[in-house]
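Only a single protein chain was left out; the remaining protein chains are all shown in position.
What follows is chain A.
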Amino acid sequence: MKSDRTFFWRKLHSISGLIPIGVFLFVHFAINYTAFYGAETYNQAAAMMGSLPFRYAMEIGIIFIPLLFHGIYGIYIAREAKNNISAYKYEKNWYFYFQRVSGILVFLFLVWHVGTTRIPAAFGAEVNFDMVASLVANPVYLFFYIVGILMTTYHFSNGFRTMLITWGITVNRKSQNFGKVIGVILFIVLSGIGLTAIFAFVS
């Protein structure tokens, strides 16, 4: 019994969705949003991020490892569920089902997203406004972005709501309703920021 570390790993999975991955999501969206003010502002912001000290250590420790851990463990968790939305069409069961669907779609989106930005960058391409603009010039890729953004904002917002339950912060009906209100607000605000940003790259 002592060697059973499930509790620890599941709590780590839960918190990793907020810290660091959720925090990174906010930073990432904020940088993307600068595209709304024009290519130059965006290039400055991207260059600033690119010139941060300990860049590779931070990328690996704060982004890659936590994402891989949360994503792979998340797929394992999602596989444990036998989704039964057709028999039980309750509101929270929809959220539950969609949390799993969105997690898997986010995983696929991120493989594509990293593959079309960071991988070319590793081979010398410059990450800038033009790189993203030439991607979203293709309507299929723009569609990938829109779906990827909405899946991510849903997954994070609903994840935030359930995280409050997972950690025993929202226990009674009143606080759990409040948690849902926060989730809905997060979803609207983050989706607004994310979509405004990606459409700023469309000419």
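Here is the rule we use: a residue touches a chain if its C-beta (ideal position, glycine included) is under 8 Å from a C-beta of that chain, and two chains touch if they have at least 3 such contacts; residues count from 1.
To be clear about the criterion, contacts and distances are computed from a predicted model.
Not shown: a single chain whose UniProt protein name, out of "succinate dehydrogenase", "Phosphate transport system permease protein", "Dihydroorotase" or "GMC family oxidoreductase", is "succinate dehydrogenase".
Of the listed residues A:30, A:81 or A:184, the one in contact with the hidden chain in the full complex is A:81. Looking at A:16, A:102 or A:162, the residue that reaches the missing chain in the full complex is A:162. Although one chain is not drawn, its touching partners on chain A can still be listed: residues 1, 4, 6-8, 10-11, 77, 79-84, 87-88, 90-93, 95-97, 99, 162, 165-173, 176.
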